[in-house]
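One protein chain is absent from this view; the other protein chains keep their places.
Order as written gives the chain letters A, B and C; numbering starts at 1 within each chain.
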Amino acid sequence: MPGPTTVPVPLRWSDMDAYAHVNNVQYLRLLEDARVLGFREWFGPSPSMLDEGVVVTRHEIEYLAPLEYRSAPVVVRMWVTCTSPTGFTIGYQIADSTDPAAIVYAVATTGLALFDFTSLRPRRMSPAERAVLEGLTAPPPTFRWRER
Amino acid sequence: MPGPTTVPVPLRWSDMDAYAHVNNVQYLRLLEDARVLGFREWFGPSPSMLDEGVVVTRHEIEYLAPLEYRSAPVVVRMWVTCTSPTGFTIGYQIADSTDPAAIVYAVATTGLALFDFTSLRPRRMSPAERAVLEGLTAPPPTFRWRER
Amino acid sequence: MPGPTTVPVPLRWSDMDAYAHVNNVQYLRLLEDARVLGFREWFGPSPSMLDEGVVVTRHEIEYLAPLEYRSAPVVVRMWVTCTSPTGFTIGYQIADSTDPAAIVYAVATTGLALFDFTSLRPRRMSPAERAVLEGLTAPPPTFRWRER
Partner (left out) sequence: MPGPTTVPVPLRWSDMDAYAHVNNVQYLRLLEDARVLGFREWFGPSPSMLDEGVVVTRHEIEYLAPLEYRSAPVVVRMWVTCTSPTGFTIGYQIADSTDPAAIVYAVATTGLALFDFTSLRPRRMSPAERAVLEGLTAPPPTFRWRER
């Protein structure tokens, strides 16, 4: 099985909030850009099948370590945790670097529903999409709170 | 048992993304303001016990209906779903209005750890905090994806 | 001459940056919402002539006092400083309250070009638009730096 896709995502100074750490909501913003960039790698350049063909149905995120602004990008590891006929789920880690032992700042999952932005209706997964996604599938990240 | 606290939260035009709907990440931004405003109601005006004494440890959110910008605020219903000696969890619904039958745009939960921003260390729940929070406790929102 | 339109604009906790003051860029975000809300007052409810028919061509803003997050909205005073056949300029003050003697946190102007979002082309001012805008015209705000 291939490892996860790694996407460098630059921080912005404004990602910090009044506590001078990257704000918890901004972690989801970083994941948004990781998807935009990662989907190009998975599905080819825009107009990609998925860049314009999915809607977010859910997020789950767990924060593991505080993150301060720095000029070096964080690294988002991104993979597929499951697929269905009408959508799929992405798993992520936000890590300090590409080093496998790097600090992980957060783990998360995002549920996506396939959507046709022309007809404004849900759509079914194509065989080509399924082939790509199944090649990227691995177990979901471990959420600590569920283990308690 | 009392009902949830209802907090009107105004939208901004910029909450919309390139699809001309309120962006999924911005829903978490709306919940952040609901906490800031709701905590004043729960714990009194600033410097409140909690406004400056918690850190977010996790979020879970499920999107139920698209939301477009409008000048009328959305209404966040907000309550406590569980407490522990070192933190608590908030449940929310983002609703169209205070009408109990209003459209619900999203349901969510946020895990919070009690934190002392002076010593920069975790802290334990005070009896006064526990009394407030237990009076606000109700079952968590129902997440559809878990029922599948 | 009528006084300026006053638009209450709520702050968000996230408007603060790592210095724990409302970030300078967010002042422009507040003015964006003041325009959206103020234009309804000037031109009627959406789809308004202008809400969907202008593009921003320039901003100028001068910061006069630091602003901290609070739950009470700031008040944006907003008027027209000049018109042309293809656009107009708005003047603003961001004030602490509707009291004429309230602290002014910033003064600003925004240049707007009339635009037809259907044909994606610049357009000319209609007589109805001109009548509205000329009734709102007053001298521009005073920028201190220009006086040096």
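Some notes on this structure:
FYI, a contact is a pair of C-beta atoms (placed from the backbone, for glycine too) under 8 Å apart; a residue touches a chain by one contact, two chains touch by 3 or more.
Just so you know, these numbers come straight off a predicted model, no measurement behind them.
Only one residue from A:36, A:82 or A:138 touches the chain missing from this view: A:36.
Residues of chain A that touch the chain left out of view are 10, 12-14, 29, 32-33, 36-37, 40, 71. Touching the omitted chain from chain B are residues 13-14, 16-18, 20, 23, 25, 69. Those residues of chain C that touch the chain absent from the view are 19, 24-25, 28-29, 32, 55-63, 111, 117, 143, 145.
Everything that follows uses one rule, which is that only the chains that are shown with their structure count from here on.
By the residue-number overlap criterion, the interface of chain B with chain C counts as same, with over half of its numbers used by both chains. As a whole-number value, the distance joining the C-alpha centres of chain A and chain C reads 37 Å.
Centre-to-centre, using mean CA coordinates, chain B is 31 Å away from chain C. In chain C, the positions touching at least two other chains are 13-14.
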